[in-house]
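What you see is the complex with one protein chain gone and the rest in place.
Chains here go by letter, A and B, matching the order in which they are written, and residues are numbered from 1 within each.
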Amino acid sequence: MRFSLAVIPLILFVALAGVFLLNIDKDSSVVPSVLIDKPAPEFSLPPLPGRDAGLSRADLTTGNVSVLNVFASWCIPCRAEHPLIKRLSREGGVPVFGLNYKEKNPEDGVKWLAELGDPYKAVGMDLSGRTGIDFGVYGVPETFIIDGTGQIKYKHVGPVTVEVLEQILLPKIAELKG
Amino acid sequence: MLAELGHFALLLMVVTGIGQAVLFSPLWLRSSMRMIAPKHATASATGPALSDSVEDSGFPSVPQPANLFLLPAVIMLLALFVEAALLNAFIVSDFTLPIVSGVSHSSTPLLYRIGAAFTPDGGAMLLWLVALSLVNVLLAVQLRYLASSGPTDANDNRFCQNTLSIVGFLIAILGVVTLIDADPFLRTTVAPLDGRGMNPQSQDILKVLREPFLYLGLAGLGGIFALTLSGLLDRAIDRRLGETLRFWTMASWVCLSAAIALNAYRSYSEQAWGGWWYWDTAENSLLLPWLLATALMHCRAVLEKTETLKSWTAFLGITALAAGWFGAYLTRSDLFAPLPETQLIPSDSVGLLVAFCLVFGCAYYLFWRAGDEMRDRRTFDLVSRESAMFLNSVMLSLIAAVVLIGTIYPLVLQWMTGDPITVGAPFYVEVLVPIVLPLLFLMAFAPALRWRQDEAWMVGRRMKLAAILSLITVLFVSIRFIDLSPAPLIGIGLAGWVLTASISDLWARLWRHPEHGESKYRNLQLLGPRYISMTLAHIGLAVLIAGGSASSIWEEQVVVSARAGQSIQVGPYNLQYEGVSLLAGENYATRQATFILYRHSLPVTELFPEIRYYPIRGVETREADIWHGRDGDLHVSIGDRDDDGGRVVTAHYLPMMPWVWAGMILMLIGGCFSILTRIILRLKKNGVSTS
Partner (left out) sequence: MTRRFTVLFSTLAILIPVLVSNPALAVNPDEMLSNPVLEERAREISKELRCLVCQNQSIDDSDAELARDLRVLVRERLVAGDDNEEVIDYIVARYGDYVLLNPPLKPETYILWASPVVLVVLALLAVFAFYRRKSRDGSPASESLSADEQARLDELLGTSENDGKN
C-alpha cells in the first residue's frame, strides 16, 4: 500500500470523532470558577429587613467548613432547589449561609424565606449584585463550599438536585471536615 | 391516535429506508467488495461495463428503472404523514405528548404552534427526514431522467441504484436517531394542563421559516453526498457526475443562503444595536455547510468542464454534509448551553453523534480507497478560469476550517484542561480578514478569465477599467475619511473592485458588436444563464461587503432618555418620540412606542419599536423597528423607563445597511435564476427531443 494524501481526511475525521466520542458524557455547559482554591473575596453585606445579623467574610473564616448558597426570590430554579438546601443544612453538619442576590425589593427575600422556610444560618442582602460579581456568580442559584480558612473549595452552578447533593456536595463537605 | 399512527409510520419509514438501502444494494455491495479486494477491479478493469452488464442479468431482484420510484414515493408519503401527525398534535395542542407541552401552549398563535413543531430535537430531525425524503424522490426522478435521455448502460443503472441505496441508508439511520434520541411521539400518562410555551425569541416568522430552509439545505447536501459516494464506488468522479451535482449544489446553496439571510435579519431586528452576526455556535454551524457548498459549487463547475479536481470535488461533496451534520449536532446537543435554566431539558443527542461517526467514517474510508485509484490530471494553466475557481474553493474551505476550529476549540480545551475560554467575534475578524481579502481580490477576475489558459497581460487589459475605478474609490474614501481603520477601507475598496469588474465585463459583453444579421438582443442571450447567475451572485457579495464595511464605519448611535414629544437627531433623520402605549398581542402584552420619522423636516414614516412581554414564559423580548431608507437604515428600539420618567431610546443610523440586505437578495436571486433556467432549458430540450 502506497501512502496517499487521500487518507488525510480520514485521519482528521477519526481524530475529531474520537475527541467528541470520548468526551460524550462530560458536562461542558458549566463554566468552572477561577476562584477555586482561592480565598473568598472580602465582603460585608447588610441583613435582610427586620433581621439583626448580615453576612461578611468573617462568617466564613471561623475554622468551620461552610456553604454559601446564592439565591433570589425571582429565580425559579431556586424555588426548586430550596428543599434540598434545607436538607443540606440539616444533614451536612455545617453552617449554610445565604446570599440574597439582586432582589428588586428588599422585602422580597424575607417573604420568600417566610413562605418556604429558612435553612440559612445568616443571610446577606446583595442588592447591587456587586458581591455576586466578586464571587464570579453568573447564574443564580449557585452554591459554594468554603473551608475553614475562607478558601473556596467547590462551586456548583444551577439548581442543586438530589444527585448533586448526595454524590457531590455532601461527600465534598465530609472530606473537607476530614 | 394520530400520534400513534405517526409513530408507526415513522417506524415504517425506517424499515422502508432500510428496504431501499438493501434492495438497491446488491450492486453496491459488489462494488464495495471490489473495493475491499481491488484485485477483482484490475481483473475486470478492461471492460467493467461489459462484465457488469453480463453479471447484472444474474440478479433478477434488482429493481429496473421503471419501478425505481416505488420505494422513494412510499417513503415520501410516510414522511409527509409523520410530519402531518406531528403538526396535528401541535395544532390541536395535544399536551399528552411531552414534545408539545415542552415548547407550545394553548394560547400560542397557530403560526407559532406550527413553528414550535420545528424547534425541539424530535421535530427538527423529522423536518430533516421529510426534506431528505423529498431529495430521495427528486434524485430518483433526476437519475431516471438522465438514464432515459442519454444512452444507457449498466453503469448508469448501477450508479443510480447505488445513489438511491445510500440515500435510503441515510433516511434509515436518521430515522433511527430520531427514534432513539428524541422520539417525538412518546406520550406521558399524566398530561400537564397546559404547555410551557414556545420560546418567545423564536416567535417570529423569519425564525419559523429558517428551519425548513436549513433542513432542505442539509438534505440537499445529503443528495450530494450520496451522488459523490456512488461516484467514488464506481471510480467515476467525472463530467457527468459534475453535471448531475449541478442542481443539487445550487439548490442546497440557495436554501442555506436563505437560512443564513433569515437568521441575520432576525438578529438585526431584535437587537438594540443593529448587529446581525455574532459568530455563535448556531450561526457558525449554519455558516460551515454554506461555505463548503459554495466551495463545492465552484470546483464542481471545473469538474464538469474539464474533468479535473476529481478528488477535491469528492472531498468537498462528502465534507459539506459532514459539516452540516456536525453543526446540527453542535446546536442540538447541550454542549454550548451557558444558562442553568436550559439544563432543565437535557438532551445530549448522542445518537446523532454516533451516526455521524459511522456514516462519515465509512465515507472517508471509501474516499481514501477510491482516491488511491483516481488519477487526477491538471488540464488548465495557472492563469485560467478553472484556476480562479479552484483557488476560490481552496480559500473557502480554509475559511470553513478556521471557523470550525474556532467553534470547537473552547469545547475541546475545556475537556482537555478544564480551562474555559471564549472564541468571539474579534478572533474571527482578525483571523479571517487576511483570507477573505485575497478571496475578494481573486473573485473579480472570474468573469474576465478564459477557460483552460489565458494570458496575464490580456487579463490585465480586460481588467484595466475596473482597476482604475476601484483605485479611485479607495483613494476618494481614504482621503475623504483619513482617520479610518484600514480593514473596512480595504473591504470597501475590494468590494468596489469586484463590483466594477463584474459590471464592466457585463457591459462589454452586452455592447459587443453583434454578428452580421443579428440583433443586439442576441448579446443578452449569448451571455447564458450561468454567466448571469454568477455575475448576480458576485455583485451581490460585493454589495453585501461594501454595505457591511460602510455601515460599520459610519454608523451613528444615539442613546437618550426621551420624553413624549422630544425630538432625537440621528444621521440625516429626526425622530420624534410620541409616547408608549400598552397593547395586547395574541399571546403577549406589548409596550409599543410611536416615533415619527422626519427627514429634512418632512415626515417619512412612523416607527413602532416594542418591548413584548410573554406571560407564559415570563420573558421579555425587544422588537426594534427599522426604516430602510435610500442611503441607510434607521434602527430604533426602546428600553425601560428610567428613574426620572423618561424612556430609554436607542437609535442607530446605519448608512448603506440596505446594501447588506440587497446583496443577500441578489445572491439568492442569482442562485434561483440558475436553477430555474436550468430546469426550463431541460424541459424545453426534452420537449424537442420527444416531439
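Criterion: a residue touches a chain if its C-beta (ideal position, glycine included) is under 8 Å from a C-beta of that chain, and two chains touch if they have at least 3 such contacts.
Keep in mind that what you see is a predicted model, and the values were worked out from it rather than measured.
Peer 1: Quick one: jot down which shown chains the absent chain touches.
Peer 2: In the entire complex, chains touched by the missing one are A, B.
Peer 1: Thinking of the whole complex, not just what is shown, which of B:319, B:349, B:500 or B:674 touches the missing chain?
Peer 2: Answer from the full complex: B:319 touches the omitted chain.
Peer 1: If I consider the whole complex, including the chain that's not displayed, which of B:3, B:182 or B:391 touches that chain?
Peer 2: B:391
Peer 1: May I ask which residue of A:26, A:90 or A:104 touches the chain that does not appear here?
Peer 2: Of the candidates A:26, A:90 or A:104, A:104 is in touch with the missing chain.
Peer 1: Against the chain that's been left off, what residues of chain A make contact? List them.
Peer 2: 2, 4-6, 8-9, 12, 31-35, 74, 102, 104, 128-130, 133-136, 138-139
Peer 1: For chain B, which residues reach the chain that was dropped from this view?
Peer 2: Per the touch rule, chain B residues meeting the hidden chain are 107, 271-273, 275, 278-282, 309-312, 315-316, 319, 336, 338-339, 367, 371-372, 374-382, 384, 390-391, 394-395, 397-398, 400-402, 404-406, 409-410, 413, 417, 419-427, 430-431, 434-435, 452-453, 559-561, 582-584, 586-587, 589, 611, 613, 615, 618, 620, 622, 637-643, 646, 648, 650.
Throughout what follows, only the chains that are shown with their structure count from here on.
Peer 1: Rounded to a whole Å, what is the gap between the Cα centroids of chain A and chain B?
Peer 2: Measuring from centre to centre gives 41 Å for this pair.
Peer 1: For the complex, which residues does chain A have touching chain B?
Peer 2: Going by the criterion above, the answer is residues 2, 4-7, 9-10, 13-14, 16-17, 19-21, 23-26, 28-29, 31-32, 76-77, 139-141, 157-159.
Peer 1: Applying the document's contact rule, which stretches of chain B touch chain A when the two form their complex?
Peer 2: Touching chain A: residues 311, 315, 318-319, 322, 334-344, 348, 350, 353-354, 356-357, 360-361, 364-365, 367-368, 370-372, 408, 411-412, 414-415, 418-420 of chain B.
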